[in-house]
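Pasting a structure below so you can have a look.
Here the complex is missing a single protein chain, while all its other protein chains stay put.
So, chain A:
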Amino acid sequence: MTKKYETEAPGYTMTTVMEEAARCLLCHDAPCSKACPADTDPARFIRSVRFNNVKGAAETIRENNALGAICARVCPTEKYCELACSRTGIDCPIDIGGIQRYVTDFEQAAKMDILKQGKSNGKHIAIVGSGPAGLQVATTMLTKGYAVDIYEKNEKAGGYLTYGIPEYRLPNDIVEYEIKRIINLGANIHYNTTVGDDIMMDDLKANNDAVVVAVGASESKVLPMFANNENVETAVGFLARVKEAKGNITDLPENAVVIGGGDVAMDVATTLRRLDVKNVTDMAYEEFDEFKASKKELKGTREAGVTIVDGYVPTAVNGNEVTFKHRHIDSEMTIKSNKIILAVGQRVNAANLNITIDKHEEVPYAGYGTADPKVFVTGDIAQGDKTVVWAVRKGKEVAEQIDKMIMDKDKEADLVGGNE
């Protein structure tokens, strides 16, 4: 029964990946490579595939991105590399995500260990949260020779990768494989440990050269009218429940309404259909020409048989009856359903971390520093896009910044020492 939920779409074979790579024009100064937020170089790894060097392709991806196998699956490539692809001038862009998935699957099958732990520099950092940004920070720092401790409030690492993105889009064994590699690099993950509760920020600061807060926006927002409604569940809660049970949940409704128009809403609605919930209606605030979810997600949701209604906002709720009004035209509809799932955005829980979070669910300033020179932020709570590929970028950037700070401090100390 959960097969549709658990089964990922098939990837390329050795033959079909070559056919796709052969479509690539192998551009000079390739636009795709300039369009990746995480600085992945698709032009380089596609060329490697084209010349039968899949191991080299895997190195190009992995050395740049600790989560290459995950990005291959979940990155909205249509907004980045594939949007820039020159092949679009002929027909349609190269399936860069698909080729990346083939390469990272090969990397896994061939048991390649591309990243190596750097020679210890005697420095320590602590990371709060093991979502994509935290994992990337850990990886970059480990390769530079830092000792890394990660504090994760849940029993498993990965954050939204583990507890959010559905199995058919991102199989858990892929996430586990990526995390395992980072543990093998030397990351020390403390599970079931909430910073500010089980261990204090002051302790982390005292025992480390820097602390990076990468807690993300881990809680679903609830519109006030839905508070304490027993028919309502949050998207984050629902997705986590389904993923943990591998789709084997018993209280499935006969029909459901999902509220939201982003990728999370699409994930919830598609998951419901893949678990054979008969009627699933998604009500989105945005109209289709301004839709937030990626085209790929939207297409998958439609193919799963979800009814998507765009441009409507909920105005009233009475038990399991929700009334929606169109934002621009005079139109109203009321839907009664067994279940209402809210996918209307997420909020940050930064309790006891001494981090200021504004109404946009991020720090109220650009960059990764905080008032405390030893404390940094990254991931979704830092300003910028909230996708996995951006988490990777922010993870790499904050790592470089911290490394520079610590190394500069060392140099300064050496100079002072020399003058004495």
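Keep in mind that, in the parts below, a residue touches a chain if its C-beta (ideal position, glycine included) is under 8 Å from a C-beta of that chain, and two chains touch if they have at least 3 such contacts; residues count from 1.
Criterion: contacts and distances are computed from a predicted model.
A.B. asks: What is the protein name, per UniProt, of the chain that does not appear here: "dihydrouracil dehydrogenase (NAD(+))", "(2Fe-2S)-binding protein", "L-serine dehydratase" or "Peptidase"?
C.D. replies: Of "dihydrouracil dehydrogenase (NAD(+))", "(2Fe-2S)-binding protein", "L-serine dehydratase" or "Peptidase", the absent chain's UniProt record names it "dihydrouracil dehydrogenase (NAD(+))".
A.B. asks: Sort through A:N53, A:S86 or A:T323 and give me the one touching the missing partner chain.
C.D. replies: Considering all chains, including the one not shown, the answer is A:S86.
A.B. asks: I'm checking contacts with the chain that's been left out. Which of A:A9, A:L26 or A:A366 qualifies?
C.D. replies: Of all options in A:A9, A:L26 or A:A366, contact with the hidden chain holds for A:L26.
A.B. asks: Take the complete complex as the reference. Which residues in chain A touch the chain that isn't displayed?
C.D. replies: Counting over the whole complex, chain A touches the hidden chain at residues 15-16, 18-22, 25-29, 31, 50, 86-87, 89-90.
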